[in-house]
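First the structure, which I've put down as structure tokens, then a few questions once you've had a look.
Every protein chain except one is present and positioned as in the full complex.
For clarity, chains are labelled A and B in written order, and residue numbers in each chain start from 1.
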């Protein structure tokens, strides 16, 4: 997904200004001369400057191309479906992994994605199960990372 | 140090028990380091209970070997999958991945391991010869010098991405901005947290790195803009994993020497050294290179310089810890605790009272780095197969590890969300030709820059001239200003020469 330089530049200018503006609201401590708002303000203004430079470059080189170019995904349905699954799956993981348990989430995230990416079913089932269980036990048992086990209490 | 101290120290180190501990610790470090998202700090912390039952030298040897191997092994997923292991290795991960894309994955990993080991040996040698001297020098660094060093580190990223300065600067600023999220260190005020408690401690490094490099790359790989690393040709089991490494060394010996020297000197600065050295080394390599245009396209030079400085810095990070008991990072803080438990109290007295033990500890650094080579050799052999697995199986597997790795740092699903957002942002940035490495650099150096700036301003009562009032600070300050001003003057000069073109 590629944006026209002018739109991009303008958006970055607005973002930079918003950052600098927001920084003014950070309260400083009584007695301190150089407060916590200094660095974000400088950074925000620099960002706006970069945006302006990109915008000007875009105006100079305007070639009448599309404002938003999504050609890398057009005609690439399966890829798009995979990408949507990859992102949405992580989102589901963030929201439900504590209830769902890591092994259940892992398999139901990885296996469909493997099949969508045209892996053969048998290797996909085996690999997803092995990867998820190995990751689960390695992290939980050897590295003491408390991955959620949810309803799978027997896994410990 | 006298010769017989060295001999007796060697005798302490070359015991079977020490050698076995180093071997096991290296293998353990290899596994931790090769899993994206697991850090050397975590590996060391998990090792502590085991060190209870060891003698002092094997205990320290275990920590050193684990750290060195974990950090070096982080370069393997870096080269193969574009997942950097540490903030420092983010400096050269693009270069290694580009080499992989050219079908030279083995060379990329071989360079990483051999020059890490060589840099580490160099660092150990420096430690052996000049630890007290280096420590005294590092004590002369105040917030003024740290500020200039941090700025120098930031400028190197400007050197690295010269073809699109506005975009590079924006990426850097984004990193700096992310680093301000959370409670401000000096005042305790929340910044950009929007009331989210999880953000009070700031945005974590590792999930951000995993998201920006790995997740974004996987998303791009699903689109038609995909570029997939070629599967390496079949070869015999006995072939040399390090083919081409010696040739690279003969072509760029100065890169190795410069990187190692830089790493050992900057690495000795408590708190900032480790993360900074590789970035400055990479930037410097490009500056002094005869072929700077090749950087970023899979060129050996920067890779050599940055990986040697990375491991050289690792050894010298122990200098302030051993000499003054000032730990530079969490790993050395843990190690100091172990030293105290074993009755080897760090400090200047240790050098006088127990030189043999101290020398033995330093020799374990050399030993750990020597072990990197055979174990790294085997690791590269195994890593080849990662590229031969069908994409349909490997991509979902990496995604699962992205999720687990992000979770594992603070044991919270919030960090998975950080990984996801960082990945989406980085995908959009790359699609619009913004470089990613400067974001990580900004994130690493932002707090260093800001804290030392605020401290210095308070010391100098707000007088900017204070930043030039100390000799070393003045030197560094002039260097930084020159790096900023000279290119501007040069471009002005060329413009004046051709006023009508």
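The rule is short, and it goes like this: contacts are C-beta pairs under 8 Å (C-beta built on N, C-alpha and C of every residue); 3 or more make two chains touch, one makes a residue touch a chain.
Heads up, the rule we're going with is that contacts and distances are computed from a predicted model.
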Name of the absent chain as recorded in UniProt (options "Na(+)-translocating NADH-quinone reductase subunit D", "Hydrogenase", "ABC transporter substrate-binding protein" or "Succinate dehydrogenase subunit B"): "ABC transporter substrate-binding protein"
Residue of B:15, B:142, B:354 or B:432 touching the missing chain in the full complex: B:142
Selected residue (touches chain absent from view) among B:6, B:46 or B:421: B:46
Contacting the left-out chain in the complete assembly, out of B:270, B:283 or B:423: B:270
Candidates B:200, B:254 or B:288 - the one touching the absent chain: B:200
Those residues of chain B which, in the complete complex, touch the missing chain: 45-46, 48-49, 52, 139-145, 182-189, 197, 200-202, 270-271, 323-327, 329-330, 332-334, 336-337, 340-341, 343, 345-349, 411, 451, 454-456, 458-459, 461, 470
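The criterion applied here is as follows: only the chains that are shown with their structure count from here on.
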Centroid spacing, where centroids are CA-atom means, of chain A and chain B in whole angstrom: 23
Chain B residues touching chain A - in the complex, by the definition given at the top: 32, 35, 38, 42, 46, 166-167, 169-170, 173-174, 176-177, 180, 184, 186-189, 191-192, 218-219, 222-226, 390-393, 395-397, 399-401, 403-404, 407-408, 411, 413-414, 416-417, 419-420, 424, 427-428, 431-432, 446, 449-450, 453-454, 457-458, 462
Chain B-touching residues of chain A, taken from the complex the two chains share: 1-3, 8, 12, 16, 19, 22-23, 26-29, 32-36, 38-40, 43-44, 46-47, 50-51, 53-54, 57, 71-73, 75-76, 79-80, 82-83, 86-87, 89-91, 93-94, 97-98, 102, 106, 109-111, 113-115, 117-119, 123-124, 127-128, 131-132, 135, 138-139, 143-147
